[in-house]
Structure formats: C-alpha cells, structure tokens
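The other protein chains are all here in position, but one chain of the complex has been omitted.
Right after this comes subunit A.
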Amino acid sequence: MDTAVTAKKKWWDGGYSPFNVSYGKLMMWYFLLSDAFTFGALLISYGTIRFSSTSWPDPNDVFRSFPGMGHANLPLVFVSLMTFILIMSSVTMVLAVHAGHMRDRKAVAKWMIWTIIGGICFLACQAWEWTHLFHEGAWWGRNPFHNVDGTLASTNFTNFFFTITGFHGLHVTSGVVLNIIILANVLKGTYEERGHYEMVEKVGLYWHFVDLVWVFVFTCFYLL
C-alpha cells in the first residue's frame, strides 16, 4: 500500500517509518547486525590466529566421520548433511512466513513444526559431532590432531572450533525455543486475533541469520 505513493513520499518527514517496516522488525535487523559483528569478531580472531601459525591441522583429517560408519574416511560428508538440514529448515521457515501472509493458520503451524524439527535435527548432528570429537580426545584445551606438516599442534584449533560452533549452536538452540513459543501462539490463535503474522517474520529473520552464520562457519572451519 505504501509503495504506490513512494514517489511523492517524503520518507524523513515523520508520521511513518522511513524504513517502511515496523519498529520490531527494524530492531530485529539491528540486533542481527550487531550479532553479525559478534560472529565476525570470533571468526576473524580465528583467522588471525590461523594466519599467525606456521602450520594448522587439516580439516579433512579431523572431520571425516559419519555416524554408524566406523572408521571409514568420509571427509565433509557429515557436515554437508548438517548444512543441508539447516538450509532445508530455512526453506520451511520462509514457507511459514509466506503462509502467514496468506493468513493460513494451519499452513503456518505446519511449516513452523517442520522448521523446529529441522533445528532439532541440526542440534542432534552437532551433539553427535562434539561427542565424537570428545572421544577422540579433543576439547577446550586438548588437541589430539597434528598439523599438516606433522608438527604438534597447539590447542588453538580445538579452542576456536568448540567456541565458535558452540556459540552458533547456542543460537540455534535459542532459535528453536523462539520458534516453539511462536508456534504455541499460532496454535492458540494469537496472531489470527491480531490480524497479522508479523511475529513469524521476525523469528524468521533470526532463523535465517543463524543459517547465514552457518554458511560462514562451514567455509571457515571445514573448507578453508
């Protein structure tokens, strides 16, 4: 409705949001912006330490296991599955937002449930990976993996890995909790009464951001 008069509109004269979004959505964007810098700081400090090291463990040697496959050498396969799960749950989230625009309560609930399932699957995968690495002797302050050049590696590798994937996992966890709260409201009919499903859009923004961060974590830890 606003877009029709955009040409004549003076965005900064007051009376309406110069960003054409509600206060809550704008603040969600700003929160995500600040969170992007938090993750950026973590990843860049990881990069700085990696650049300052003469050698570093090869991710293809460290992350090469798959549940139920024993000692088979399968680099990247499990983490690709995790990436697929997270992208998929992002898709179901957009579909929930889309159903919200259509005011289709049942469809919103259905896609929210799929998103929550995706989030829980991702967390389960991460729990398995952490447990597996822990049994191999890796933890904060302990690094059993050698550098590419065969020298003994410092604990920087495991410290950064567990801190950053842990911080991301914490975000996924809070995202799942938020999604469950929103799903409860959808089922209760709160947004039907309110006349719009904007809350679904706001948690959707957060959920996509978590997916976005994973894209960078995936590149920095598993590919580079």
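Some observations on this one:
Following the convention adopted for this analysis, contacts are C-beta pairs under 8 Å (C-beta built on N, C-alpha and C of every residue); 3 or more make two chains touch, one makes a residue touch a chain; residues count from 1.
To be clear about the criterion, contacts and distances are computed from a predicted model.
Looking at the choices "NADH-quinone oxidoreductase subunit L", "Cytochrome C oxidase subunit IV family protein", "Branched-chain amino acid ABC transporter permease" or "Phosphoribosylformylglycinamidine synthase subunit PurL", the name in the UniProt record of the chain not drawn here is "Cytochrome C oxidase subunit IV family protein".
Screening A:Thr92, A:Gln126 or A:Thr158 against the full complex identifies A:Thr92 as the residue touching the chain left out. The missing chain lies against subunit A, touching residues 6, 11, 18-21, 26, 29, 33, 36-37, 40-41, 44-45, 47-54, 60, 75-76, 80, 83-84, 87-88, 90-95, 98, 102, 104, 107, 110, 114, 204-205, 208-209, 211-212, 215-216, 219, 223-224.
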